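Comments concern the structure below.
And then chain A:
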Amino acid sequence: MEVPQILDAIDTGIVVFDRDFKVSYWNRWMSTHSHLDGEAVLGRSLFEHYPSLKNARFLRNCQSVLTFGSSAFFPQDPYCFLFPMKPIGLFCPEFEFMQQSCTIGPIRNEIGEISALFITVRDMSEVAVYEKKLIELTQRDPLTGIFNRRCLNHFIQEELYRFKRYRRPFSVLMIDLDHFKEVNDRFGHLFGDEMLKVVSSSMASSMRRLNHLARYGGEEFCCVLPETDSTGAVVVAEKLRKLIEGLCFFSDRLQVKVTASFGSVTVTENLEDADLILEKADQALYQAKEEGRNRVVSAR
Partner candidate 1 sequence: MKQVQELSKSFSEDEKEILQEVMNISFGKAIADLAEVVGVLIDLSVPNVTLVSGEDFPVYLVNKIKVAPPYNSIEQNFSGKLSGHVFMIFPEGSEKKLADLLGTHDEHLEFEDAARLEKGALIEIGNILTGACIGKLVEVLQETVSFTPPRLEMASSPSWQTPLNLIKKESVVISVKTEFKFSKDDIKGYFFLITNDQSIPWFKKALHAFMAQF
Partner candidate 2 sequence: MLKKILIVDDSPVAIRILKVCLPDDLGVECFTAKDGAEGLQAFKTLKPDLTFLDLTMPVMDGFEALGEIMKIDKNAIVIIVSSDIQRSVVGKILSLGAFLMLNKPPSKESVKAAIDKVTTKICEMRLS
């Protein structure tokens, strides 16, 4: 008597299904969060209500548990969830679906054969929210909210891997605001900071999500452009240059304008090193400054 009551009271979802994925147990937690009661689920295939589970990974893991009698784990990081369910409580707005950690394990019959599998489901949304915030803290530049320099190195490494493996081109833009020191000296650091925020958010919102914009330091930004050749990189850079040129800032009703210089570099066979790529972009940026600023120069 006690065990069924406990199984219905605990804060964990429990599902049991056989080798044909036919459900034989669905505890109250599952009913509550799936909005499906036992009658709708029992005796039917698990995939009837959750077709998304019919994927190679889930089936492979089930097969592994059936074959070896082991367990398979689907932690919230990285899997997010197995059963798409509405998140509850405080964390509703953060996620489209409840974040879950799930475990699949074997159930043996009297003679020790594995006759069924169970899944346990735990709501991890609260932990996931905190984790998301922590990750943001380590990846984002606190002033502008765009990626920080450490993240940038990671992006370049990622793209280099893709380049080596799939020969996909990518480009890097090094961006520096012109005469920014004078802006700071004349209008104060608060004004300068505000300018950095506006410039970075304008750039970020004007680009496709695939591009990664990071603050490199001071008034210097760096942008990684996946799947972009040198011509494409110049197009993006020109667009950003015009965007920045068109921004208007006001300090005590005084209109302040700003421009930026761009150094662009595209990965090639003999340029397969992150430091070298950044160095090349920096050289092109330096040249853009030399040639009179507010322009784009491509590294050769």
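Behind the choice of candidates: all candidates are chains of the complex that A comes from, given by their letters.
Brief remarks follow.
Operating definition for what follows: contacts are C-beta pairs under 8 Å (C-beta built on N, C-alpha and C of every residue); 3 or more make two chains touch, one makes a residue touch a chain; residues count from 1.
For clarity, every value in this text was computed on a predicted model and none was experimentally measured.
Of 1 or 2, just one candidate touches chain A in this complex, namely 1.
Of all residues in chain A, only 56-57, 60-61, 63-65, 67-73, 75, 77-79, 101, 103, 105, 108, 138, 150, 154-155, 158, 161-162, 165-166, 168, 209-210, 212, 227 touch candidate 1 in the complex they form.
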